[in-house]
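Every protein chain except one is present and positioned as in the full complex.
Chains: A, B and C, in written order; residue numbering restarts at 1 for each.
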C-alpha cells in the first residue's frame, strides 16, 4: 500500500482525477466487474453510501433498508441529512432483507400521505456477518424493480462476500447481473489506508453523479492517492486474496472459540466476523486486553473480527490470551 | 366558523399577522394554556409539526417517536426533508412511548457513530386512539430532560385528549406543567376549516421560530382568516365542548358496534376513534357505503371516527346501515 | 369569495382533494390554460414556488433567478432549505432576466467544481412591476431548454400580467406556449382569501408532484375551501377582470402622483404597482397615515400598490391625503 502511495507521490499530476492512476483505477474496476461501469472514488464508507444513494434516488423518495444497516445505525444520520430522505428500516433479525418486506412497503405506493420508497439498500456481507446468496440478491432486485425501485448495495465488506461465494466471478454475479444498480465497493476494511468506490451501472446516471459526489464533499483533490491504493489491490486479485485470508482466519477463530470457557458461538462465521456471547463479567476484562465492539448487549454478544493482516499467530495469541482471562472470570 | 371568516373579511388589515384577529388569538391561547406562551399559526398539521420540531431541534440531532406517529407514517417524509434529521421510530403497540425507550436510545449519546437524539415527540391523543395520562407525560418529559432532550407534543387531537382527561385545566397540566417544550395544537380536526397552532413555552426559542415558520412555507399572508377560526372556538370553551361531544358520540358508537354481527371491538374508545375488527368480506361493501380508513389490514381492523359535528342521528343511521350490510355479508 | 366558502362548507366531503370543488378547479385551470395541465393547490406563494421548483429540479441542480426574485429575497431561504439547492441570483436592474445571462451561467455546465444550473425561474409580472413580453419569455425558454434547463414561472401576479398583455389568451401564450414548464398561479394577491396553484405541463412530472407537495407541507386537508376560492374567480373571467381593474387603478394613480409635490415616478406602471421616489422626510409621515413597503431605500423609493378592490374613490382619497402630507413636509 505504502509503495503505491510513494509511486503516486512522484512527479506532478493534475488534480481531481485527471491523472493516470485514476484512469487505471477505472479500468481495473471495469475489469473486475467485467462491465462498462463508471467508478467514483470517495474518502470513506459513509460518504460513498451517501453518494451512491443520491445517484439513484428520485425526488421525494425514501430508502428501504434493514434495521441493522450501517446507513441506518452507524452513520449518525448522514443519509437523512444529505438526502433529506426517510430511511424505512425493517426488522431483519439476520441482517438480510426479504422480498416480501419490499412488497409490504410497496403497498403504500400511490398514497400521497405516505412516503414513496424509491430505493432498496442492502449490505453484503451484512452487518451481522451473514451473506446473501446470489439468488437471494437477484430475487430482491427483481421485486424492487417490479415496484420501479432501484437497488443500492453497501459493499463495505463486499470483498469478503465474494471470497466466501466462490471468488472473482461472484462479484459480477451478485451485483450487476443480479440487478443491483449502484454498489459501494469498500476498500478501507480490506487493507486500504482510506478509499472507497461507488460503482454505477446505468450510463444515464453517470453525468449527475460527479456533481453529487462533489456536493457530498467526497471529491478528493489529489485523487491519485486514493486510486493508487485501489490499483495496488485490484491488479492481480490481491483484493480477493486478502478477503479470503481474513475469512479463513475467522473460520479458524470460530472453530476454536467454542472451546473457550463460557463462550457461545451461535453460528459459524460466514465471512470475517465472529459473533460470540460471553459471560457478562468477562467482557470488560477482555476488552481491556484488546478492544472490540459490543454487539447485542442484551445477550452479552460481542463481535470479534479478523482482517486482511490477521495472522495465524494472531489467532493463537488471541485464543490463549482470551482463554486465560475467561478462566480467571469463571 | 363561517361567521368568523366573514367578520375577518370585513375591512382592510395588515398582512402576516399584524392584525387584531391574530393578536386576539395569541391572547386566547395564553388564556387557555394559562401561561405566557408564544403562538404561531400554521396551515396544516404536517406544517405545524415540522415548524414545532424545528424550533427545538439542535444541530445534527434526531427525533424519537412512536412507530405509529403521524410524523413517521403520515407526513410523506416531510420532517426528514425539512429537518434533515432522522426519526428514530420505536415500536409502541398502543401508540404510547415509554420512558425506558428513551433511555435505550440515550445509550447512544456521546458515540459519534450514532445519531444523537435531541427531541422526543409524542402524540396526544395517539394515532391509535389511546391517551397518555398526565403523569405518564410528566414521566416522559422528566426522562427526556434528564438526557438533555426536549419534548414535542403533536396535539392534532389534543382537544379530545383534554376533554377525556377532566376538561380545561388538563390542557396546561398535560403539556406545559408536565414539561412539554412545544405543542402542535390542532384545529382542523376539531371543526376549523383549516388552521393549526404551534405553542412554544420557552421565550428563548421564540425569536428563531418566526423565521423557521416562514422557511417551512407556513406563514399565512392573510393570517386573520386562520386566527378568526381559532378565536371562534377558543373564546367560550367551544373547542372543548366540540371535542367532548365527539368523544361522547364515539363512546356511544363503541357501545353499540359490539352488537353488530361479526364486529369486534378490542377496547372501549378513549377519545373519538373506534377501532374495530371486521369480517374481511364486509370491509369493501361497508366502505362503498361510507368511507373510512383501514388500520391494521393484517387483522382486518378499520378506524371509525366521530367528529365535532357527528349527531346522535348520525350514529343511529350508521349502526342501522352497517348492521344491514354486515347481515348481508354473513 | 365568502359565498364560495359557504358553499364549500355545506355537506360532508372527502378530504385531500377528493371532492367536486377540487375536481372543478382542475377543470377550470385546464380551461383557462387551454391545455391538459395538472393543478396542485397550495396554501401560499412561498409554498407554491417551493413545490413548483421541486417538480422540475434534478438531483444536485441549482436555480437561476433574478436578484430581485421573490424566491431570492422574500422567502426567508425556504427554497434553499427545502430544495437543498443554490439560487444563482443574477443582477437584473429591471427585474427581468436576459437570455445571455443564462448562457453565462451555462458556461459552468460540465465542470464538476461548479454547481449545475437546472432550472431558470422568472417572475411575471416582476417584483419591480415590469412585464416580460410573450416573445421575451419565449426567448428565455428557448435558451434555457437549449442548455437542458427547465423554466419555472412565479406568477404571484400573473393575472395582472395577462391583463396587461391583451387578456385571456395571453395566459397560455406567455406560459405553456412560450415554453414554461411549471407555473405558480397566484390567487391570494388577486382577491382570494388564501390559495395558490401549481400548474404542471409535462405529464411525466405529475406523479412525483403530489408527494413533493405533501412533503413541502402544502397539502390542504379540506382542499375544497381552497378550490372554491379559485372556482369563484376562474369561472367567468372574473380573475382577469379583477386584475384589469387593479391595473387600471394603478395607471390612474400613476398619472396623478406626478402632480404631487416632490414625487418622482420613473416610469408609468405596467401592472398594479407604482414605484415612486419621495422626499426622504415625507416617507415616515406618509407611512403613518397608510402603510406601504420601502423599495430601494438608497433612492428613497417606495412601492404603492393597487388591488382588485381598490376603488376610484380610494385613489382620490389617497391623492388628496398624500398631497396634504407632502405639502406639509415641503
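To be clear about the criterion, contacts are C-beta pairs under 8 Å (C-beta built on N, C-alpha and C of every residue); 3 or more make two chains touch, one makes a residue touch a chain.
Source: prediction; values computed, not measured.
**Q** Identify the residue among A:139, A:193 or A:248 that touches the chain left out of the display.
**A** For the chain that is not drawn, the touching residue is A:193.
**Q** Of the residues B:38, B:55 or B:247, I need the one that contacts the missing chain.
**A** B:55
**Q** Touching the absent chain in the whole complex: find that residue among A:133, A:217 or A:328.
**A** A:217
**Q** Which one, B:52, B:84, B:191 or B:254, makes contact with the chain that was left out?
**A** B:84
**Q** Which of these touches the unseen chain: A:68, A:82 or A:230?
**A** With A:68, A:82 or A:230 as choices, the missing chain is touched by A:82.
**Q** Can you list where chain B touches the absent chain?
**A** Within chain B, the residues that touch the unshown chain are 16, 54-55, 57-60, 84, 112-113, 115-116, 208, 210-215, 219.
**Q** So that we can see where the missing chain sits, which residues of chain C does it touch?
**A** Against the missing chain, chain C presents residues 60, 62, 73-77, 80-82, 84-87, 112-116.
**Q** Kindly note down the residues of chain A that lie in touch with the hidden chain.
**A** Within chain A, the residues that touch the unshown chain are 1-2, 5-6, 9, 14, 43-47, 50, 75-78, 81-82, 188, 193-194, 211, 214-222, 225, 291.
Here is the rule we go by: only the chains that are shown with their structure count from here on.
**Q** Between chain A and chain C, what distance separates the C-alpha centroids? Give it in angstrom.
**A** Centre separation, chain A to chain C: 49 Å.
**Q** Where in chain A do residues touch two or more of the other chains?
**A** Correct list: 60, 84, 112-113, 115-116.
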